[in-house]
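Every protein chain but one is kept in place in this view of the complex.
Then we have subunit A:
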Amino acid sequence: MMRPGFTDPVLDAQSCFRAVLEAMSRPGRVQRLAAPLQPPAPLAPATAAVLLTLVDAETPLWLDAGDEAAEWVRFHCGCPIATTPAEAAFVLATGTPPDIAALPQGTDEAPEAGATLVWQAAALEAGQGWRLSGPGIEHEHRLRVGGAPEGFRAAWAAQRGRYPRGVDIILCAGEAIAALPRTTRIEEG
């Protein structure tokens, strides 16, 4: 049986959006979601809420979460499913995230066409781990992303050379959300 989406699609989407906006504006700060969701495995509540809030018929989605999750997202968001990450506006990674250089980067004239990677991590903890700096950060924020793959920091640093083209990341774990816009610099803690 199809599991339900938001209880209140209007206000739940609003509060989730504000959490994502806050996360994107202050990279590395972890936001907590209030909306209770029971999405199909392997989707975490935060991941499901972000998809319900931002994805729709205008945004092709690529995901690695399996048929049941894909069916749930298609039913509730009505989005086309992209066959490769390179064709997607939103890329959902519940396992190891794909190489960010393989995702749409946008163009110098339209950098907003760069993809948004929704990355479901094993854990998100503020105050430890990576040292983040850049717009949105007064001095320094710290963020630990559980299960970040080996080459991620190098790939992220390489992306800076392409700015303003690039990929933005929304991180989800359980009911927690954080974000890494393309302007954020990451240094090892």
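Remarks
The criterion applied here is as follows: contacts are C-beta pairs under 8 Å (C-beta built on N, C-alpha and C of every residue); 3 or more make two chains touch, one makes a residue touch a chain; residues count from 1.
Just so it is clear, contacts and distances are computed from a predicted model.
One chain of this complex is left out of the view, and of "RNA polymerase sigma factor", "Cobalamin B12-binding domain-containing protein", "Na+/H+ antiporter subunit G" or "Alpha-D-ribose 1-methylphosphonate 5-phosphate C-P lyase", the protein name its UniProt record gives is "Alpha-D-ribose 1-methylphosphonate 5-phosphate C-P lyase". Screening A:G5, A:P39, A:G129 or A:P181 against the full complex identifies A:P181 as the residue touching the chain left out.
Contact with the undisplayed chain is limited, among A:D67, A:E112 or A:E188, to A:E112.
Counting the whole complex, the residues of subunit A in touch with the unshown chain are 9-11, 13-15, 17-18, 20-21, 24-26, 53-54, 56, 58-59, 107-112, 114, 116, 135-138, 163-164, 168, 181-183.
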